[in-house]
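Partial complex: the chains shown occupy the same locations as in the complete assembly.
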Amino acid sequence: MTLHKAEKVIIITEKMITKGVCAIIDEAGATGYTIVAAGGKGSRGIRSTSESASVIDDFANVKIEVIVNNKQMAEHIMNKVAEKYFQSYSGITYMEYVDILRPEKF
Amino acid sequence: MGGMLIAALGSHLKIPNAVYQFIVFALLMKIGLKGGIEIREANLSDMILPAFSAILVGIIIVLVGSFIFSIIPKIKREDGYATAGLFGAVSASTLAAAMVLLEEQSIRYEAWVPALYPFMDIPALLLAIILANVYQHKQNKDADTKVDISGIIKESLRGSALSALLLGLLLGLMTKPDAILESFYEPLFRGFLSILMLVMGMEAYARLNELRKVAHWYAIYAFFAPIMHGLIAFGLGYIAHITVEFSPGGVILLAVMAASNSDISGPPTLRAAIPTANPSAYIGASTSVGTPVAIALCIPLFIALAEVVFK
């Protein structure tokens, strides 16, 4: 077995723009993504993003992860998302290096 | 019922999101079903004037609100449009609370009146969004984004709140759901509503903090606007009373719709369509001040007013 280097882009942002972020990911040519419900606190206050999360037991953020086999694509996704959304919506994005099993999948 | 509003200070009590969503769904289905059943049997011509009044009220509220905020210094224009839109839109829960009160005091209303909800809600949201977008166009002239009106209408009809209401309406119009309405939705109605009121009360308290961070003007607007909006609608409703015998209860409900501000579907719609507006400004003001005023002050006020006027 050999593992191959790849990049993982992580975007943590408001649930309501999930669709738009996923569209950017698809357009960039990534083969898929994974979404997890999240809560959090950032520069805009505790769960600043949720319309009604203080009383209702809910996570109003999402954490979206994309594995890509190509650093440029990774940076492209990060830039696009930050440009389009992070002025008006709260969110962060960062990157990690991972080892993948089947490089042809990504 | 109003008394439960401020109750749960500091408590760890939380309502699971799934339950909250289901309660909202059930309330809107109930209003829709009932409305649909009634429209089936109603005289359509009776509905024209009240429906037209609802549209008019939605538009007036947004225009007046936008104007007010535009003359207040240091308020971002987008924030003003969004706030005006939210107060023009309608709260299903406030409306439901008024319905329960009217029934308790046996004040009659045409059952299709609550179904006028979207007639006020959609024009108000739409107009606010359009105004904000037009404003932004003027600011950065190079931008070539167009305002996609039909897209906005579609999105707002597809939102989960309006979907449930319209689905209920449709089912009420086309099928015979009377049995389900009576055996299922009616008994749950009051209980669910009381839980919703509880949630809203806790929410109002929780948002006070947020409100403190934005300009006082929002709080002042949020206090007086519901009363003003309700009175405008009451006046238009009164005209409909004289001309097409719109019931006193109907007039009250129209006024309550105007006084209410959207708590479920409005905020996400506005957030998506006017992303540059600061949600703390409009949500804080409406949830912490506007909604309590609409429920605890306006509903009894308009009932009392109706007793004076229609006696």
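Going by the order they are written in, the chains are A and B; count residues from 1 in each one.
What we mean here is this: a contact is a pair of C-beta atoms (placed from the backbone, for glycine too) under 8 Å apart; a residue touches a chain by one contact, two chains touch by 3 or more.
Computed from a prediction, not measured in an experiment: that's the story for all the values here.
S.K.: Indicate the composition of the complete complex by giving a copy number for each shown chain label.
M.R.: Whole-complex stoichiometry, label by label: A x3, B x3.
One rule holds in what follows: only the chains that are shown with their structure count from here on.
S.K.: Quick one: report the Å distance separating chain A from chain B, using the average Cα coordinate of each chain.
M.R.: Whole-Å distance between the two chain centres: 34.
S.K.: Going by the contact rule at the top, pick out the chain A residues touching chain B in the complex.
M.R.: Result: residues 16-17, 45, 51-52, 54-58, 87-89 of chain A touch chain B.
S.K.: Where on chain B is chain A touching in the complex?
M.R.: Counting only chain B, the residues touching chain A are 14-17, 20, 199, 202-203, 206-207, 210, 263, 267-268, 271-272, 275-276, 279, 283.
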